[in-house]
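All protein chains but one are shown in place.
Chain lettering (A, B and C) follows the sequence in which the chains are written, and residue indices restart at 1 in each chain.
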Amino acid sequence: MNENEINEFRSDVRAWLNENKPATPSFLLPETFMEVGTDQQFEFLRRWQQTVYEAGYLGMSWPEAYGGGGQPQVMQDIVNQEMAAQRVPFVPNTIGLNWAGPLILDMGSEADKQRYVKNILSAEDIWCQGFSEPDHGSDLGNAQVRAVKDGDEYVINGSKIWTSLGSYAKYMILIARTSNEGPNKYAGLSFFLAPMTAPGIEPTPIKKLTGEFGFCQTYFTDARIPADCMLGNEGEGWSVAMKTLMYERGAVGGQAGGLSMMDLNINDIIELARRATRNGQPAIDDPLTRDELVKLVLEAKGNALMGSRARVPALGGTYPTAVAMSGKLRSSELKRKMTRFAVSLQGANGARYISDDALDGGKWQRSYLNSFSGTIGGGTTQIQKNILGERVLGLPKS
Amino acid sequence: MNENEINEFRSDVRAWLNENKPATPSFLLPETFMEVGTDQQFEFLRRWQQTVYEAGYLGMSWPEAYGGGGQPQVMQDIVNQEMAAQRVPFVPNTIGLNWAGPLILDMGSEADKQRYVKNILSAEDIWCQGFSEPDHGSDLGNAQVRAVKDGDEYVINGSKIWTSLGSYAKYMILIARTSNEGPNKYAGLSFFLAPMTAPGIEPTPIKKLTGEFGFCQTYFTDARIPADCMLGNEGEGWSVAMKTLMYERGAVGGQAGGLSMMDLNINDIIELARRATRNGQPAIDDPLTRDELVKLVLEAKGNALMGSRARVPALGGTYPTAVAMSGKLRSSELKRKMTRFAVSLQGANGARYISDDALDGGKWQRSYLNSFSGTIGGGTTQIQKNILGERVLGLPKS
Amino acid sequence: MIRFSEEQAMLLDTAREFCQKQSPIAEVRRVIEAGQPLDATLWQTMVDLGWLGVTIPEAFGGLGLDLADTVPIFEAMGSQLLATPLLATTLAAQVLITNGSEAQKNQWLPKIAAGQIATIALTEANGSWETDQITTHLTQAGSGEMTLTGSKTFVLDAGVADVILVSALRDGALCWCLIDASEIPEGAIQREVVIDETRRSYSLTLSDVPIRADQILPGTAFQKIELAAMLLITAEMSGGLEGVLAVIVGYLNTRKQFDKLIGSYQAMKHPTVDILMGAEMTRSYLYHAATVWRDETDEAVIEAAVRMAKCCASEHFSEAGDRGIQFHGGFGFTYECDAQLFLRRALWSQYQFGDDRHQRQKLGALLF
Partner (left out) sequence: MIRFSEEQAMLLDTAREFCQKQSPIAEVRRVIEAGQPLDATLWQTMVDLGWLGVTIPEAFGGLGLDLADTVPIFEAMGSQLLATPLLATTLAAQVLITNGSEAQKNQWLPKIAAGQIATIALTEANGSWETDQITTHLTQAGSGEMTLTGSKTFVLDAGVADVILVSALRDGALCWCLIDASEIPEGAIQREVVIDETRRSYSLTLSDVPIRADQILPGTAFQKIELAAMLLITAEMSGGLEGVLAVIVGYLNTRKQFDKLIGSYQAMKHPTVDILMGAEMTRSYLYHAATVWRDETDEAVIEAAVRMAKCCASEHFSEAGDRGIQFHGGFGFTYECDAQLFLRRALWSQYQFGDDRHQRQKLGALLF
C-alpha cells in the first residue's frame, strides 16, 4: 500500500468506527476479557466482535480460505491503532484470537483450520485457556491434570483454575499430563484443543474480590475428548505452549488484531485528576495530590522508556535481560498504584463502589481491586522479584 | 526532699549549668560516645565530665565511700533533666558510667569498688566494651575470643570489634569464651574487667564511613590478664552481661547519670526546617518539604506514644511484646530518616560536609552517615524484622 | 500521654467478648448476604448492654461518660467488622449533646439511650470533607415558613433511623436541622452502594421539606462532630488492623509454597512486621487521641491528636488491606478470602472525613 492508500484506509476506518462504535451501555463494562462477569457484558462484547468482524476489521491478515481477510498486516495495524485511539470496547475472544487461532493456523490440520478459525473471528466459538492449576503456581511444568489415552479418546481428570470466559467457552486450549516419565517435568505434557461440551467438564465460576464473576475453576471428571484434539504429538505440550508466546501482534501468522483490553494509561489518570474533585477543587490543583501524580507519571513514562531503550542493544548495560524480564512486574505494580491513586482523587466518593452515583460508575474502585490479578496472577510480584534477583542479577536462590 | 527543696535544687543546677556549660568549640563535637574520633573531641568531653563530677552532679546516688554523692536518686534525675533541657555536651565515659560502674557496685569485690568506681565518675579511667566480634553478628553466644587459664592469669586471643573509645580506654568489660563445653553456646562465656594496658591488647582504630575514627577493632594476641579480673564465676559471663541490661537510668544502684548522647529529636528537625532555606525560602514553607516533615512528625510522635501505651497493660493487644521488642528498630530507622531529611532541607548546601561553610558545621550530613550505626549495629534492621516476625508474630524461621 | 480510664477498661473487656461472639467472620458474610438494613435482635442486645447510653448524660437516661470512653467498643467492633447503627447513633447523640436545645435533648436523648436509631447527614455529592462546600440550604418563605432543600450522601443507617440530623445553610451560616423519620418524604432515602459491604449507606434527597423553628439546633458546632466521627472511625480502623493482621498471620503460618510455609519468606515476613508496627502505632495514636479528647480543653490540641490518629490509621489500614490481598496469592483474588472484607473496610474508612493526604495537609497547618 502506498501512503495515499494508507491514509485513505485510515480515514475509512475512523469513519466506520465513529459510526459503529457502540454507545456506552447502562452497565459498567469489564476492562479485560478476564473480567467478563455477566451475560449482559458478555453479549455486548460478543456482538461488538461480530460487528467488527463483519465489517472486515478483524483477522484481516489471516487467510481468506479460513474466514480471514487475506490483506496485508499493515491494514490490521491501522485498524488496531484507530480502535485504541477511539477507545472502542475490546473484542472478547482473546484466547481464540491471540493464542488458539495463530496456533491452529501454524500447526493445525486442514480440518482444524476449517473447523475453528472462522468461528474464532466471528465470536461464534469462544475459547478459553486451561494452563494454571490450583496450588501449582504459575509454572506449567507443575501441571497435574491427567490425560490418559483410552482407545481413540483421552480421559481427563483434575482441575484448572483462572479459566476466563470458562462458562461461555466452546473450546479450551488445555495442557495436560500424559506421562510422568521423561527427562524433566515438562516432557510429559501434551496440548489439546478440548471441547468444553464434553461430559465431565464443569466450569465453575469463581467470585472475585470485586464481588463479580469472571474466572472459573474448571473441573474434569473422567471427561472424554477425542484423541485427535491433540495438537502436536504426545509429550510436546510444553513446546506447543511456548509457541503461543511467539505470536506477537503484527507478526505474520500472528494474532488476529482488535483490542484485547481497555488499556489504562497514565494519561487517563491525569485526565481523571483534572476532572475529579477533592474538597471542591480539581484534585490536580492540590499540591500533594499533584506531587503523587508526578511520581506516577515518572514511573509510567520511565517504564515506557525502558522498552524503548531496550531496543538499542548498545544501551543494554550490565544486565541486558533486565528490562524484558521485568515487564510484567513493572506494568502490574504500576497498574495497581495508578488505580489505587485514582480512587484517592475522589474525596469522600472514593468510598463508593459500582453504581451510578460513583465517578465513572465505580470503574476505578473496581479497577483497583482487579489490579491484583496482575500482581498475583502469572507469578506474584514476590516471585517476579525472586526471578529477577536470581536470573538477572545472579543472586543465590531463596 | 520536699517540693521546695526540689525546686531550689533545680534552680541551683540550672544556674550552675548556665554558668559552666562549655562554649561551643571551633570543631564539630561528636553526638554519642561511639563517635569520638579525635583527641580534641575526647579531651573536651573528658574535661566536661570532670567538671560535672567535681560539681557533684554525676554519680549523685552512688555510695560516698566510692566517690559517689550518697544522695537520693531524684537529685540525679533533676540534673539529667536540666542537662537535657540545656543541651549540654554528653559525658563520654558511657560504658563506665552505665555498664561497668553499676555492675561493679552490684557484684564487685570491695577492692574492685575502691579501685574502679571513683575513676569512672571522674573520667580518670575510661572504659570500653568488648562484646561484638567480627563476623559473629550481634549474638553474644557466638563469641569466639578465647580466655585460657594459665596459673593466676588468663591468656586472651582473638579480636573484638566496634570498641568505642578503645584507644582511650584503660579498662574493657570483656566477654570471652573460657570453655566450648556446656549445655549451650552461652554456657562457656566468662566476664572480665580487663586492663587495656596488658601487653598483647591492641586497639586499632577503624575509619568510619564518615571519614572519622570512633571505633576500634581490638586484637588480643596472647594477652595475659590477672585471673581476678573475672567478674562472677567462670561460665557465668552471659548472665553477668545480661545484668548490665537491667541497670536502667534511675533505678537504685543504676547508672551514674549525665547525658550519654546528644539526643536528636523531631523538634530539632522542625526547628531546622524553619531555619534552613531551599530556594531562598524557609524549607518548611515549601509544601512538599512540609509534607515530608509531617510524615516524620507522625512517625516520631507515634513511636513515642507506643512506649506510653505499652505502659498500660490493658492496651497491650494481641502482641504485648511488640512495642518493647521493636524499640531499637523503630528508633534507629527513624533517626536515619530524620537525618537524611535534615540534609535535604539545605538546597545545594546539602552537598557540603564537615566544615565551617556547612549548615551547623556539617553536623547533619555526618549524622546521616552515623545513623547507620543504629540500623546496622546490634542486629541490623533486617535481622530485627526477622526477630519481630518470628518471636512476636510467631512466623516460621527464614 | 496515654491515660486509660476504668470505664474504658471495663468496656474493652465486654466489647471484645461481645464482638467475638456475635460477629465471627462467617456471621459478617451472612449479614452482607442477607442485605437487611438492621439486625434487630443484635441491636436490642447492644441496647440492653447499655452501649447506646454510654455517652448520654445521666439526666437523659445515659451513663454520662465521655465520647472517648466508647473508643474500646468501636475498636472491638472494628476488629470483627461488626457494623451496626451504633456509630451513626453515637455521633447523632453527640450533635444533640453539643448543639441541641434542652427541649431537643429532652425529646431525643432518652429515646436514643433506650435504643432509637439516629444518624447524621453531612457529606454531599461533591464528596468534600470541608463543611464550606455544603450547599443544602434552608429557604425562608415570606410567611416565615422554612423549607429544606439539598442532597446528602453517605448517611449511615438512614433506612432505619428514627431521626436524622442534617447540616444546612441558613442565611449563609451552617446549622443543624433535626428531622423525624416520619417527616421525611417517601423515596427521599435511597440505599447507596459503598465499597464496604458491611455498611448501610444511604442518600437523602430533600426538596422543599418544611422545617419548623424547633427543628433547628441552637448550637452550630461542626468541627467537633467531624472530629468525633474521625475518632470513632479510627477506633474501628485500629480494630480492623488487628483483624487483618490476624488473617495474614494465620495464612502465612499455614500456607506452603515450594514446601515451605510462606511466612518463612522475608518478602512476606518483613512487610507483615511493618503492618504490625502500623497497627501498634495506630492503636497508640488512637488512645492518645482518646486521652486528649477527654482531658484537653484546647481545641487545636484535640484536633491535631484526632487528625494524627485518623491519618496514621488510614494509611496503615489501607496498606495492610492491600498487602493482605497480595499475600494470599490466587486465593486473595477471590471473594472468599477475608482480606477483601478488610480492604473494603479500610477504603471506606480512609475516604470518610478525610484521607491520610487530607489529614497531613491539615496537620501541616496545625503543627507548624
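In this section, a contact is a pair of C-beta atoms (placed from the backbone, for glycine too) under 8 Å apart; a residue touches a chain by one contact, two chains touch by 3 or more.
This is a predicted model, so every value here is computed, not measured.
*Asks:* List the displayed chains that the omitted chain touches in the full complex.
*Replies:* Computed over the complete complex, the missing chain touches A, B, C.
*Asks:* Given the contact definition stated above, which residue among B:T94, B:T289 or B:N303 touches the chain not shown here?
*Replies:* Considering the complete complex, B:T289 is the one touching the chain left out.
*Asks:* Specify the residue from the set C:K224, C:H270 or C:R323 that touches the hidden chain.
*Replies:* Of all options in C:K224, C:H270 or C:R323, contact with the hidden chain holds for C:H270.
*Asks:* Just checking the interface: what residues of chain C touch the absent partner chain?
*Replies:* Against the left-out chain, chain C lists 265-267, 270.
*Asks:* Which parts of chain B face the unshown chain closely enough to count as touching?
*Replies:* 134, 137, 161-162, 206-211, 277-280, 286, 288-289, 292, 336, 340, 343-344, 346-355, 357-358, 362, 365, 369, 372-373, 375-377, 380-382, 385-386, 398
*Asks:* Could you please point out the chain A residues that touch the chain left off the display?
*Replies:* These residues of chain A touch the chain that is not shown: 270, 273-274, 284, 287, 290-291, 293-295, 297-299, 301-303, 305-306, 308-309, 311-312, 314-315, 317-319, 322-323, 326, 329-330, 382, 385-386, 388-390, 392-398.
The working rule: only the chains that are shown with their structure count from here on.
*Asks:* How big is the gap, in whole Å, between where the Cα atoms of chain A centre and where those of chain B centre?
*Replies:* 58
*Asks:* Need the CA-centroid distance for the pair chain B / chain C, whole Å please.
*Replies:* 45
*Asks:* If you average the CA atoms of chain A and of chain C, how many Å lie between those two points?
*Replies:* Computed from C-alpha means, the inter-chain centre distance equals 40 Å.
*Asks:* For chain C, what residues touch not just one other chain but two or more?
*Replies:* Each of 265, 360-361 in chain C touches at least two other chains.
*Asks:* Out of chain A, which residues touch more than one other chain, so two or more?
*Replies:* 288
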